[in-house]
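The other protein chains are all here in position, but one chain of the complex has been omitted.
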Amino acid sequence: MDRFLSILDRLSASRRVSNLVYAFSVTFFFALVLLPPMFGILLKLDRAGEVFRDPVLLGRSWSAISWSFILAFVVSALDLILGIPLAWLIVRSNPKWGSIVDTLADIPFIIPTVALGFSTLLFWGSEGVASLFLGRAVLTPGLVLVMLLHFAFSLPVVVRIMVGELSGYRETFEVAAKTLGAEPFTAVRTVTLPILRPSLVASFLLSFARSLSETGATIVVAGSFENGPVFIKNAKDAGLEGPLSFVSFTLIVGSVIAFILIKYLGPKLKLPVSRAWPETEKRLSHPNAVLVRDLTSFSIFILIVIAPSLFIALPSLSALFDGTMNEALSSRGAWGTYWQSMLLSYVIGTIVTVTNMLTGMPMAVLIARRRLGKVATSMMDGLVNIPIVVPSVALGVSLGSFWGAIGVLPEFWVLTIAHLTITYTYFVRAMSAAIESVPVYLEDTARTLGARPLTVFRRIILPLTKYSLFAGAILTFTRSVSETGAAAAVSEKLKTVPVLLVDWVKGMVAVSRSTQSLGVGILVAVSFIGLLAFRLVMRIRR
Amino acid sequence: MPQVQIVGLTKRFGSIVALEDVDLDIRDKEYLSIIGPSGCGKSTLIKCIAGIMAPDKGKILVDDHAIGNIPIQHRRIGYVFQEIALFPHMRIIENVSYGPRVQGQTELSAKALVNELLNLIKLSDRVNSLPMELSGGAQQKVAVARALASGSALLLFDEPFGALDSKVRADLRYEIRKMTTDLGLTVLHVTHDQEEAMSISDRVVVMKAGRVIEDGTPLQLYLHPKMIFTANFLGEANFLRGRVIQQTSTGVVVQVEDAHLQTIDKTREVGQEVIVAIRPEFISLARGQGDKNCLRGKVVEIRFMGQVVRYEVETVGGRTIYVEHPTCFGELEIEPLDEVTLTTAPQHVMAYSVPEQGLEKELQLE
Partner (left out) sequence: MPSIKLVDIVKRFGAITAINRLSMEIADKEYVCLLGPTGSGKTTLLRLIAGLAIPDEGELYIDDKPANRMPAEERGAVYVPQQYALFPHLTVLENVAFGPLAREVSEKEALRTAREMLEMMRLGHRADSKPEELSGGMQQRVALARGLATKAKLLLLDEPLGALDARLRVELRYKLRRLAEESGVTTIHVTHDQAEATAVSDRIAVLREGRIRQYATPFHVYMRPQSLFVAHFVGGANFLQAVVAKRHLEESVLELHQGPKITVRDTSYLAAEEVVVVIREDHVNIAESADKVDSGSYNTIEGEIQSSRFLGSFVSHQIRLINGDMVTSKTPAQRLEKPMPVGKKVIVYFKPSDALVYSYPAIGLSRELRVL
């Protein structure tokens, strides 16, 4: 082994070899992740044009597209409004309560979205907690329910980013503001938040992308409401290829434009920092005011985000005891397909995670260390983000059309590539952020001490980023298992678990409520194991 | 007219004692420096005065009012940070006018004061620049102006020049000192740089391991340090172990190797073991074997150091002594390996009891 490593090590010193490795990684990205969807759209452009002949369908298409963007925008703004006080609660307030909220905040992120959707549907519906008090459903499938759902699953994004920023934030600026006479509230408003503006923009963007992209849960709670992903799924089921392509195409283009606009205009947004209202802000800084604020955010958080997300536990647990579990274990009826789908999801998840780690690592190094020069690196960084900017169902559609046109790949591999495309970004981002945080001077010094590039990577970078590596891998895996949109767009005969569950819940396959609940519940339980592993790794790092 | 009184201040971080029963008085309009090695508690002390940290025990009084319960923003104490901490997203004028604005003043009413201060630091032409467009020294001047604009008559400087080049540091300290004197401010200046402290302060306080070791004017601490740590920390000194052999009317005589060194210390007993400290610039070198009662040795190394020439001498007893001779006094005709005698005046021989834990540990800087 040592001899093997030392040969590789010597090879790594050669510029040609290292260039080859990077070239392979970049080619992989373009050939498998970025270009196929682009070409896929182009292939179907003519079919997309068909939609202009049918005014009703055209109207429906535009409506779906507009609602996607409006929804994403409104929900992201709301997420910031709740997310910032929550992040403050976690980092600054009581550490005990803070860590409870911190743990809970990850839940809507780790639970597969189709499960979130189903849980939310039940919670607000006639069988839910709300109905106990009102005797009927509080909310039925439709726009409001979709909004609440999107608000819930995008919130963790904001909280995670803001908590990370706040924890690392140098309080010196805030303290300086206070020594100049600023009340705590004023100091945060005029100094801390403006300085953290890049993270505010980043949170908004990620939240926006998630809302645009989400398919599984939205379908479950949409009812007759249609945003982009819902429309695409409906169009696919109805065989309307033209409108399907049109909406996919427009969503892809629209999301990239929206992304660029927000990214470049967001930082220019002026926050009001020139005036202060000492008397009012003093009252707002008072411990009582802070308590009220914390309690309110916490209550909203529990009522609108956590309770609906976890509600599924109740029907699932009852399904454990009413005989449904036995059906499940004996693979009777619909359960046969369920376990097959489970297997499919996890096999794909594993392949995708390993592939992403191997091909994404050189890319992460390229980006983190700016090896292509400043301009090319930011371009590459931007391109790598496209799979999460673009709605996954639209990506799935164009991937399907591309590989369908080529015709050689069996469905399993198209499905795998779809999952790979969706999750590629997560690993690369996690690793490049981790590598960036390793000071370059450590590498510089190691090199001058005589270490060749592979040794530097093995003995300096890897040990110092191994926790991010694990976290990135876990994130990739859970995201893959959870993916609905692209999978739904691509699949014909093979169904991954989320796609199957959507069919179950929407009644495409006739199963009892119990079966639905248990099916969703098992998926959630397995995902929780992933969440625990993630938390464990993060705690060790700290 | 802020004068500050600190009584019995104590602060612990777990098992680490940052401050141990610290008493300190700062007079109105005084420029006081606190120096000491890293970890001596000086930063913790001024953070407690500012309200950034809360002490475990003790009282802080400003103009006889206890301020322990007052939050930072109401203490009206200006603070200048080592990291400069100008708000990066605000222009210079917005930074300097921040204090008045958050206290409710409109930009217009604050304008006169802000412009006056910017004039004072000679940066009126950079009002609309962003902090990152200014050099480190300029940024720190703006930080001082900003603290003054908020209406404080008491300023706390926390290693304010630490992030700057040594040349910039040297020039800036005099400029800031002049400004604070002209404005009649009381200043508490924390630094690890003893030359900085000595050159601009009315009084200097020396801290070590959470306690105040000694305080006095720069002159007192440099020429007549009462504690051996102060002798080593403020400037360099040669430390020689010897024994008191005689008491005279001027002071005791200490024997070090063959030399009899006259001191002006009258507090020692004959036969007592002492450590004698002599600063390198107060030793005279002469070629030759010299008087039997002088310290004798051989020159090991000579280094040109700009304003002084530094001689490393190995005494006949094997000790190393450093001597510094000003270049402006002309060249001493001494070469390496020459035999020399070392002499010094009685007032420059400082005698101390032998530290219990040993000299090296007592003088340890970190």
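What to note about this one:
Order of writing sets the labels: A and B. Residues in every chain begin at 1.
The working rule: a residue touches a chain if its C-beta (ideal position, glycine included) is under 8 Å from a C-beta of that chain, and two chains touch if they have at least 3 such contacts.
Model, not experiment: these values are computed from the prediction.
Interface note: of B:15, B:69, B:166 or B:267, the residue touching the hidden chain in the full complex is B:166.
The residue from B:236, B:257, B:291 or B:314 that touches the chain not shown here is B:236. Per the touch definition above, the residue from B:102, B:198, B:295 or B:334 contacting the chain not shown is B:198.
The chain omitted from view is touched by exactly one of B:158, B:215 or B:324, namely B:324. Among the residues B:16, B:305 or B:354, only B:305 touches the chain that is left out of the figure. Touching residues on subunit A toward the chain that is not drawn are 6, 13, 439, 441-442, 444-452, 455, 459-460, 463-464. The omitted chain makes contact with subunit B at the following residues, 37-38, 135-136, 165-168, 174, 192-196, 198-200, 218-219, 222-223, 233-236, 279-282, 303-308, 310, 324, 326-329, 365-366.
By our rule, only the chains that are shown with their structure count from here on.
Taking each chain's centre as the mean of its C-alpha atoms, subunit A lies 55 Å from subunit B.
Across the complex, subunit A meets subunit B through its residues 170, 172-173, 175-184, 186-187, 190-191, 194-195, 197, 273-279.
By the touch rule above, subunit B contacts subunit A in their complex via residues 50, 52, 71-79, 81, 83, 85, 87-90, 94, 98-99, 101-104, 107, 146-147, 150-151.
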